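Structure incoming, see below.
Let's turn to chain A:
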Amino acid sequence: MRVDLTDSLSSLLPKEAFGFSVPSSLPAALRTDVETIIAPGSVEEVAMLLQWASERGVGVVPIGTGGHTYPRCPSDPFIVLTTSRLNEIQHYEPADLTMAAGAGVLIRDLATEMAIHGQWLPFDPPDVRNRTLGGLVATGLSGPLWAGYGQLRNHVLGATIVCGNGQTVRLGGKVVKNVAGFDILKPMVGSRGELAIITSATVRIFPLPVLDRLLVLEAADISELVPTARAIATAPIMPASVSLRATSNRSRLLVRLHGAQVSVDSDQKSLEKHTSVSFEVRDSPEDQSLMLEERGGGMNTEPAVRVWALPSRIDALLDVLKQVPGASLNADVYGGSVRVYLPEQISDIESSLTGLQKDIEELGGTMRALQIPAEVNASAYFTKPLADEGELASGLKRAFDPQSILWGIG
Partner candidate 1 sequence: MTRPLPSTVVSDLAEIVGHEHVITDPERLLVYESDGLTAYRRPPRAVVLPSSTEEISAVVELLHSNGIEVIPRGAGTGLSGGALTTPEGVIVGTARMNRILKIDVENRLAIAQPGVINARLTEATNPYGLYYAPDPSSQSTCTLGGNVAENSGGPHCLKYGVTARYVTGLTVVLAGGRIVQLGGVGRDPYSTLDLVGLFVGSEGCFGIATEIEIRLLPITEGVRTLLGIFESVESAGRAVTKIMASGLMPAAVEIVDGPTIEAVEASVFAAGYPLEAGAALVIEFDGTEAGLDLDADRAEKCCLEEGAIEVQRATDPEHRVKLWRARKKAFGAMGRIAPDLLVQDATVPRTKLPEVLAGIDDIGNRYGLKIANVFHAGDGNLHPNILFDRQNQNELELVELASKEIMQLCVDAGGTITGEHGVGVDKREYMTLVHGPAELEAMAAAKRVFDPASLFNPGKVLPDVEGEGTTKSEKILAMGE
Partner candidate 2 sequence: MKGTPAYEALGQALDAQRERLLPCVHCGFCLPACPTYNRLGNEADSPRGRLHLIQAVVEGRLEPSSEAFRTHIDRCLGCRACEPVCPSGVEYGTLLELARETATQAVPPGLPTRFLLKVLGTPVLRIPFFFIGRLLRGTGFAALGATVLPSYGPFRAVRLGLAMLASTRRWQLMDSKESMAGIADSGSLDISQKSRVAVLLGCVQEGLFRRINSATARVLEANGYEVVTVGGQDCCGALHAHGGDLESARTLARSNIRVFEASGADLIAVNAAGCGATMKDYGILLEEDPDFAQRAKEVASSVRDVTEILDSSGLRTGASVPCKIAYDHPCHLLHAQGVERAPITVLKAVPDAEVHVVAGAEECCGGAGIYGITHPKLGGLIGGDKVSAVRACSADAVATPNPGCMMQIGAGLRLEASNEGVIHPVELLDESYRRAGFYRAGGVE
């Protein structure tokens, strides 16, 4: 960051906003200068900051903990805005099953607070505990548990955002049902920092299940598990989630059943009957977390992409993925999405990705790069949105960030 920028900013924001260290996960291009990280402590400060930036045409890269890949880097000058000081739980009324908190609050901290009241946030994208609420909302990812609980986008009840032009907008509210006006909250969920900075959000939360049972089925090869996975996905009962995990030497089908002991037992029985398979049962949280967090327990550093197709095409999808030797997979069976972790030392990553993308798109699916070595142009590996969708999305971008100063993760 150039000195004059720092100067004018330091008169704008209190000292606490400065001196944050850059997370190591941030791509090299964004790690140029320690002082590029600014941590505003309130909506007003975010608004001032964005106003300041838009007046000067300074780019803003919003981050939570900074764990995401930035497919493109802003042109100079730019600042990195972290939400880490927006870390207050603002409102928590357990009996209403709603919680409002600053964007920078870590999900694991929210979880601790909610657990006291026997409640939780049933979303499980990889490494969710280390994400911030703002990051979760901005990426919009729910994880395989969406099957039992619905997607995150349906449970974000409200948010305060600051648009690219510094305008603060309060969307939605605290109530579960709300149709007072156009639902611009929806496109904010999953907008990845492109439209506005989410400074706080209100989410619907859920009672913790009395019993959280994990059913496990192991096999040497993932293709042996696919038929069972599909059978479960079309069974008359709906588990909380069904996912397939595969590494080079082991494959697992993981099914979560939530509810009272009797209903979980009964669900298990009907699943076993329906699939003619008997599962290993894991009821203890420790056992479960080993398996559930196997991929994504820490910061994965391997290159990763997400591919997506109709759930019924998951076998074809997995066939395609076999072509990438050494890849590990994490598939959400209901959703038809697969996270693919490429071997860390993959040779010629670009041609692997190109080949993969072509095959996936031929299946009618989409691919999206999640984590790509800095030297690779990640945006080349995004399936293009449908032309008209792209145009409408650009229209929204122009409406909310007219000077295009926000550089989200795209």
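Per the selection procedure, all candidates are chains of the complex that A comes from, given by their letters.
Going forward, a contact is a pair of C-beta atoms (placed from the backbone, for glycine too) under 8 Å apart; a residue touches a chain by one contact, two chains touch by 3 or more; residues count from 1.
On a predicted model such as this, the values are computed, not experimentally measured, just so you know.
*Asks:* For chain A, which of the options 1 or 2 is its touching partner in this complex?
*Replies:* 1
*Asks:* Would you mind writing out the residues of chain A in touch with candidate 1 in their complex?
*Replies:* 93-98, 118, 139-141, 150-151, 153-154, 163, 167-171, 173-184, 186-187, 189-192, 194-195, 206-208, 210, 234-238, 259-260, 262-263, 265-267, 270, 306, 308-313, 336-337, 364-368, 382-386, 388-390, 392-393, 395-396, 399-400
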